[in-house]
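Before I ask anything, let me first share the structure, which is written out below as structure tokens.
Removed from the display is one protein chain of the complex; every other protein chain stays in position.
To keep things simple, chains are lettered A and B as they appear, and every chain counts its residues starting from 1.
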Amino acid sequence: MTRLHPFTLLTIAGALPALAWILPAPSGGLAMATLALGLTASRGLRPGLWPAVLTAAPFWLFLLLLHDVPTTIAIGLRITTMVASFVWLVAALEPARLVEAMVAAGWSASVAYLFAATLTAVPMLKARAQRIAEAQRCRGLSPRGGIASRLRALRALALPLVLSALHEVDERALALETRGLRPGIRRTTLAPPHDPVVERTARWVLLLACPAALIWRLL
Amino acid sequence: MKSLTLEHASFWYPATEAPALRDVSLEVAQGEIVALVGALGAGASTLLLVAADLAPRVTGGRLTGAVARRDRGGIVLPTPWTQASGMAFTVWDEVAFGPANLGWPAHEITRQVDRALEQLELVPLASRDPATLSGGELQRVIIAAILAMDPGLLLFDEPATELDAAGAQMVWRLMRRLAGEGKAILLATSALDAVPDVADRVVWLEDGAVRAVGAPDLLADVAVCEAGLGTSVATVWRASGLPGPYPPTVAHAVRRWR
Partner (left out) sequence: MSIRLLALIPVAAAISLALSAAVDAVALPLFLDTTGTILATALAGPAVGIATGVVTSAVNTLRNPTFWPFVVVQVIVALYAWGAARAGLFRSFRTAVPVGLALGVIAAVTSTPISYLVFGCTTTGGIALTTALGKALGLSPLGACFFGSFVSDFGDKAVTFALVTSVLHALPRRTAARFPWALRAIGVA
């Protein structure tokens, strides 16, 4: 499954929830949800199916609270499809392969950079947020007290985090520039993912199936 | 042959009254290592950015005077984690990032990357995720990443800050080898004790202007020592009241005693 082309993985993860919404409930949703859950299960029960079920379960609970049973089933199946598709996508998609696929397909290197760099920046900023929170706790800042003191505590946490991150933007820009990342460059792809005709056709079929299903439902 | 020439260069950062560089004239020849020393804020980092054609192009601001470059430049900045591309998930890919952006053919990229990894003793780390590396390891990766682009002019801003003693020694030795291969190197460093063994010339910057230029024994000069920029040996010699001229290195001191 991981050897599929990254665009194929993205297409499947996008088409299944879309079809779950377009096709008539509850059978359409049930079919798509089964497919999506099947995909997650293909990665193993513990790492794949269980997280999908755990993430989807609360929605069913709240749906039951707010709606009658048929509506709950209809919406619940759609949400389950969406959750399961993305859980599978996150597990199956390798960011490095996606970057190579985007560059090989002629996408601007800048676009690939935006997503990849955010992925790598988030854990770093989160770790820094933890450190700032710990430092502030040592200074006596605690999440107790009224709204005003909590907001002040939030400011004491968020401000250093954001300011230090903004200060780094300059350095990042300098580093990117010196490494040759400029708008409009033609980057060499070192390991473009294999993209057999079968997969390309399957992607188009899936992509066209969505508006086709929509038209069929409207008629 | 001159790789980099600055003539009467002055530079102002955006929205700043005081110039960060004042009337700086400097030359770096191919095969030469020039070290910039100065107090914090003296303008060494700015000078490197101007040399790298990043100031004012990327930083904004105003540059007067003339800057002439013969070769492509590559700059290594002090903080490694902001220099990581963010797009590479292995060390090998990180080092290959620059050459790939230059559009080189794949076999050429592979050759340059493998060579750079060897030079920085990074081969065992080649498949590691850069996000899991220590500061010192990442700094070596960044240096390799710049080297892999094969620039003729190398600019280092405090390259040894994150490195331990062994790592720093390796980098100094590497610089001498690179100079031997014909690269021009401009280096800003506060590791003053290493400078006499690494640099061919030393430039003392103060408040954005060149205060003095000379051979590395400049770091044993009285005025330099008074400014706190002397080598440890010279500083101790001076502090113990022994007569000048002060020896810049242990070897010089031993010769004086004999």
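By our rule, a contact is a pair of C-beta atoms (placed from the backbone, for glycine too) under 8 Å apart; a residue touches a chain by one contact, two chains touch by 3 or more.
Given the structure is predicted, the values throughout are model-derived calculations rather than measurements.
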{"item": "Left-out chain, listing which of the shown chains it touches", "value": "A, B"}
{"item": "Option from A:I12, A:M102 or A:L176 whose C-beta touches the chain left out", "value": "A:L176"}
{"item": "Residue in contact with the excluded chain [from A:I12, A:I75, A:A96 or A:A213]", "value": "A:I75"}
{"item": "Residue of A:K126, A:R200 or A:R217 touching the missing chain in the full complex", "value": "A:K126"}
{"item": "Identified contact with the non-displayed chain, of B:P19, B:G38, B:G73 or B:G86", "value": "B:G86"}
{"item": "Hidden partner chain, residues of chain B it touches", "value": "13-16, 58-60, 86"}
{"item": "Absent chain, residues of chain A that touch it", "value": "21, 55, 58-59, 62-63, 65-67, 71-72, 75, 78-79, 82-83, 85-87, 89-90, 110, 113-115, 117-119, 121-122, 124-126, 128-130, 132-133, 143, 147, 150-151, 153-155, 157-159, 161-163, 165-170, 172-173, 176-177, 181-183"}
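One rule holds for everything that comes next: only the chains that are shown with their structure count from here on.
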{"item": "Gap in Å, rounded to a whole number, between the CA centres of chain B and chain A", "value": "41"}
{"item": "Chain A-facing residues of chain B, complex", "value": "49, 52, 54, 57-59, 73-75, 77, 79, 81-90, 93, 96-106, 109-110, 131, 145-146, 149"}
{"item": "For the chain A and chain B complex, residues of the former touching the latter", "value": "94-96, 99, 109, 112-113, 116-117, 120-121, 123-124, 168, 170-182, 185-190"}
